[in-house]
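What follows is a single structure, written as structure tokens, with notes after it.
Left out: one protein chain. Kept in place: all the others.
Presenting chain A:
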């Protein structure tokens, strides 16, 4: 708990994309503690990721209570009973509040969701606090390499759907095309209903009790279909993940690929 290491996560090195050299070091030394970055925190135990949190994503409490899996009282009961021992997850299952499989699915979803934002490019140095554990306790640890691989894959995945990150952080507004001749799938419609010109993707995720990355995926599809756009009047907040507009680092010929996608999108309008 006492030692605080400081290290600089060098952004954009020329070699193979490394999200955080510090994270890889910590995995190699099987460290336990909390890696605090600009957009979120990764919790490690024995060098594996056991939990992640980001202000951009709804926490596991929101995910579980929004859909009615768990009542608010049940959540607070678990935190009161098991929070001090850092075994809230285990308590939720043992007390019958949440089925074991459901907790694993929900927790893994929240972990990868928060990690995606926590590992977003940043110029701010990361800090690691040795010994810190999260009160949710062990649920289903994930290797650091898997989290890094998935985060990189998700960035590419978003850009493949629609290579414009404008909707990721800005307030969103559905366009006039909404409700006319272009019906959106049910899950996307619920996002559109909340795109009122004020809410951002993170706000919508919290309101729906849905993973923020899932909302981003649907938003890229909606943006590609011309059903939603970012409100650009206000300056973008710092949390809008600077650098997300950059092209995927592994694309062999990014310019051509981007131009093709733009042309296809324009022709589809």
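We adopt the following convention: contacts are C-beta pairs under 8 Å (C-beta built on N, C-alpha and C of every residue); 3 or more make two chains touch, one makes a residue touch a chain; residues count from 1.
The rule is simple: contacts and distances are computed from a predicted model.
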Candidate names "Phosphate transport system permease protein", "Non-ribosomal peptide synthetase condensation domain protein", "ATPase AAA" or "Roadblock/LAMTOR2 domain-containing protein"; UniProt protein name, chain not shown: "Roadblock/LAMTOR2 domain-containing protein"
Residue among A:143, A:183 or A:197 that touches the chain left out of view: A:183
Among A:21, A:55 or A:109, the residue in touch with the chain that has been omitted: A:109
Omitted-chain contact residue, chosen from A:45, A:66, A:79 or A:231: A:66
Contact set of chain A toward the excluded chain (per top definition): 63-64, 66-69, 93, 96, 99-102, 104-106, 108-109, 112, 140, 149-150, 153-154, 157, 183, 185-187, 189-190, 193-194, 207-211, 213-214, 217-218
